[in-house]
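Left out: one protein chain. Kept in place: all the others.
To keep things simple, chains are lettered A and B as they appear, and every chain counts its residues starting from 1.
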Amino acid sequence: MVVVVFGSSILLFGLLMTFSPERRAAVYINSPQQAKDLPKIVKLYGLDDPVYQQYFRWLKKITRGDFGYSTTAADSFWPAFWRYLPVSLELNLYEIPLVIILGVWLGTVSGIHANTWIDHTTRFGAITFWSLPTFLFALILLMFFYGTLHWFPPGVLSDELLTYISDHSDSYSHCFGFYTISGILNGRLDITIDAFRHLVLPLTTSVLVLVAMVVRVMRSTMIEEITKDYVITALAKGADYKTVYYKHARRNAMIPVVTITGLIVAFLVQGNIEVELIFNRKGLGYWLVNSAVQLDLSALMGLIVLISVLFVCVNLMVDIVCASLDPRIRLN
Amino acid sequence: MKKKVSIFIVCIIIMVLPLSVGAASKDTFKWAQIGTVGTIDPAKAYDDASMGTIWNIYETLIWYDGTNTEKFVPVLATKAPTVKNGGISDGGKKITFNIRKGVKFHNGNTLTPEDVEYSLERAMICDPSGGPMWMLLEALTGTGGTRKDGKLKAGIVDKIAKAVEVEGDNVVIRMPAPYPPIMSIFVSSLCSIIDKEWSIKQGCWDGKYENAAKFNNPEGGKEPLGKISNGTAPYRLKEWVPSDRIVYQRFEGYWGEKPKIKTGIRKYIPEWSTRKLMMQSGDLAMMPVQASQLPEVQEMKNLRIVETPTLFVTTAFFSQKIEASGNPNIGSGKLDGNGIPPDFFSDINVRKAFQHCFDAKLYMEEVANGKGKILTAPLPAGLPFQKDFKGYDFDLKKAAKYMKEAYKGQVWEKGFKMTILHNTGNDMRQAAAHMIAENVMELNPKFKIDVAHVEWKDYWVKYRQHIYPIFIIGWFADFADPHNFLHTFMNSEGDYGKHIMFKDAEIDRLTAAGIKETRTAERRKIYHQLQKLWIKHALGINVGQPMGIRAYRKDVKARKINSQFATIILLRNHGL
Partner (left out) sequence: MAQKNYPRLKEFKFLLYRIFRNPSAVVGMIILTFFITVAFAAPYLAEPKYEDNPYKIPHKGYSRTPKPPSENNVFGTTSGQYDIYYGVVWGTRTMFKVVLVVITLSILIGVIIGTSAGYFGGIVDEILMRITDVFFTIPGLVLALAMVVAFGRGIDKIMLALILVRWRNYARVMRSGILTLRELDYIQSATVMGVSDLKIMIRHVVPNAIYPVMALAFLDIGNIVLAAAFFAFLGLGESQNYADWGQMVALARNYIVGPPSDPLRYWYTVVYPGASIVLFVLGFNLIGDALRDALDPKLRRR
């Protein structure tokens, strides 16, 4: 496990080291006027030292919890991380349940009515959304629902309310920066409503695009489930098909769906990159893309290490679950 | 089921309803920009976004008089020094500032002449790499930096100490030689006045010259004043969420006339479509617009477009000695139809042919939407001594003629292949690159030019390594003086001049003489001559001087903008 985290940090570090020292120094400048000082900046940060030295210097800092200064966030790593994290989490907080609920529902319907027009339409619809370029879909939604109709604005919260919160930051309980919840806690429903207004479009986009993933799995397990003996027996005995299908069969069919939630965790980490970018929600995905495009070494390395750790934990859990399900794998 | 649906519909209605309630309040001014503010340490900031923030929360000794870039008005000084009022003496080598009394910092401290001395000296002692301090250091100590090989230069601290002295209520600046643009350097954000007592408490230079080395060149992100401020300006920094938003609040203890807007919010919105939509919805009071985007904005209602000529020049330079080894941009590296030799552009015929291939008129009309000015030499209009000398017109016949002469006809016979690069996302430069490439390819089917793009920071690094046969890059005035442009662009030691790999004794002599000369008539002669030399040697294609365009919501009032601040938003100049 540690090996994998090491490996990924070395992989990325190696990748970033393919850049010339001057190019890595350019991360610290913001106007062509400053370019003449590039050699000096290389010296200041020791960017032309041997690669292993730079890696160990970075490693030493990391072990002390010092993830450095992120130039894309214009802040030190940890404050920036705690600022970006809640924005992504809040989106996922609503997105994951919505994707699963909608997916399970559509998958059940599709499975029960397998190979009828209902099934084909549902699947066709889900796959169509799955085939949309998220950024374009998001842009189109933004243009119409904000640009033309002025309904749902981009961002996280209106400026007036942000100002209100920062004015009252002592008495206001922040609740990890989840505005939808903190609004209720503080008796400011307008904050909650405003936060939801900002969430509508990002949620619509990502839920519609992702739902196909769940529909697929749900449909196939549902088909499998309703042909099983206990369902047929129950139906033969005259039990209400609704109870049999929706209560018993569906409950059993949902187990594989739980396993793909692991996959959705991956999305949680990536933080809906395209959605955050278009809707100007400054979360982890937004940060990742910008630091990758702008070569922000500290942010990129720090985030990758954190993500690796999380990923390894998730994979370990998936492995354990798989081993307990399939004895053939356990033998080895 | 029906119940659920109706609840859902009610929710949507509730969410849509408060639309009209959330209309912008009367005393809040919101605007959007693209740059992120990295630091608000006056000694470190050297980009538009950071300097713009500093100008809003700090004040300098003097300021430009309205839109004029050569006349000054006092701010923290009681009068703008001139030769006439005795402020400038000793042949231009001594400047005296009488410091204003009764000025309060945001924390309540009173401004003293010692604060002024400390501010200037601290900035020079810090001198962070990549910072702007070379300007003041060059003027006040005669040398552009405090370090050599990573260590403090001998005697530099002494020079800094002697350059700025307090004499009673005055602060006296002494320079080794007259420096004509010095006054406009004092307007720059690097000469912002900070509070000595407060700054030392925050961990800035302690005021002792022997300790200077400890405070020199602080690590990026760790400058004591990088995130906090205590200025004298009419606005103070209320909240700063890095790379997201900055909230300014009116400082009620301001010494001068109080500005009209109470709260200002600068939002960082990198995506243009989002910015545009926010403006269209009335959520923003102002946003800057690129000339190429102008038509999209012009059709929006309730907007007012304000244009200011910028002190900015974009030029496509010919690199006369291109890096040959492993350079994909010059193909085979030989004049064999599949590449260009590294010294391709050292033949003036090639340079002239390329010059004639740039259709400046069409470019102005279609790309810049008629906003901006095509220059013949890299000196923006609005600066002294700028003159429109006759340059190269768009003429493919002439271009073909020069190409036929180049390399004794070999270029025409064998053809060539090369790549022109521009930085990603810059519409204007992209269009220029494509235009030059396509027009040159029109001349002869054997001429092949590809256009590619790279990240801007890659660009800054690579043009300095001479990887690009033609590099298209711009320069924004550090201070309003021709020296800042013509020296940078033409001198063989200038920032850009160094990289076109062209050395001409006359150019070097004139660019060096220009900054030492104090007589206006002589300076005019020198800078006119330099502009003519630029054209004569065809050193680069001038893509033009863009117009700084802003879109204001109709109800916003704004003062006229000085060219030096064409891309800077100064809150105090606005009203609602």
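The criterion applied here is as follows: contacts are C-beta pairs under 8 Å (C-beta built on N, C-alpha and C of every residue); 3 or more make two chains touch, one makes a residue touch a chain.
A quick note: this is a predicted structure, and the numbers were derived from the prediction, not measured.
Peer 1: Counting the whole assembly, list the visible chains that the omitted chain makes contact with.
Peer 2: Its contacts among the visible chains are A, B.
Peer 1: Among B:S129, B:S243 or B:Q430, which residue is in touch with the absent chain?
Peer 2: Among B:S129, B:S243 or B:Q430, only B:Q430 touches the chain that is not shown.
Peer 1: Looking at B:Q33, B:Q280, B:N542 or B:Q564, which makes contact with the chain not pictured?
Peer 2: From the options B:Q33, B:Q280, B:N542 or B:Q564, the contact with the absent chain belongs to B:Q280.
Peer 1: In terms of residues, what is the contact footprint of the unshown chain on chain A?
Peer 2: Looking at chain A, the ones touching the missing chain are residues 3-5, 7-8, 11-12, 15-16, 18-19, 115, 120, 123-124, 127-128, 130-136, 139-140, 143-144, 147-148, 216, 220-221, 223-224, 227, 266, 269-270, 273-274, 288-289, 292-293, 295, 300, 304, 307-308, 311-312, 315, 328-329, 331-332.
Peer 1: Where does chain B touch the missing chain, residue by residue?
Peer 2: Residues 272-273, 276-277, 280, 292-293, 295-296, 299-301, 362-363, 366-367, 369, 424-425, 427, 430-431, 434-435, 448, 450-455 of chain B touch the chain that is not shown.
Everything that follows uses one rule, which is that only the chains that are shown with their structure count from here on.
Peer 1: Express in whole angstrom the distance between the two chain centres, defined as the mean CA positions of chain A and chain B.
Peer 2: 38
Peer 1: Mind listing the chain B positions that touch chain A in their complex?
Peer 2: 11, 14-16, 18-19, 22, 25, 28, 30, 35-39, 46-50, 129-132, 147, 150, 217, 219-222, 238-239, 241-245, 247, 263, 265, 267, 269, 271, 273-274, 276-278, 280-281, 283, 455, 457-458, 460-461, 464-465, 473-476, 478, 495
Peer 1: Which chain A residues qualify as touching chain B in the complex?
Peer 2: Listed in rising order, the residues are 20, 22-23, 26-38, 40-41, 43-45, 69, 71-76, 80, 83, 139, 142-143, 146-147, 150-154, 158-160, 162-163, 166, 190, 193-194, 196-197, 200, 277-280, 282, 293-295.
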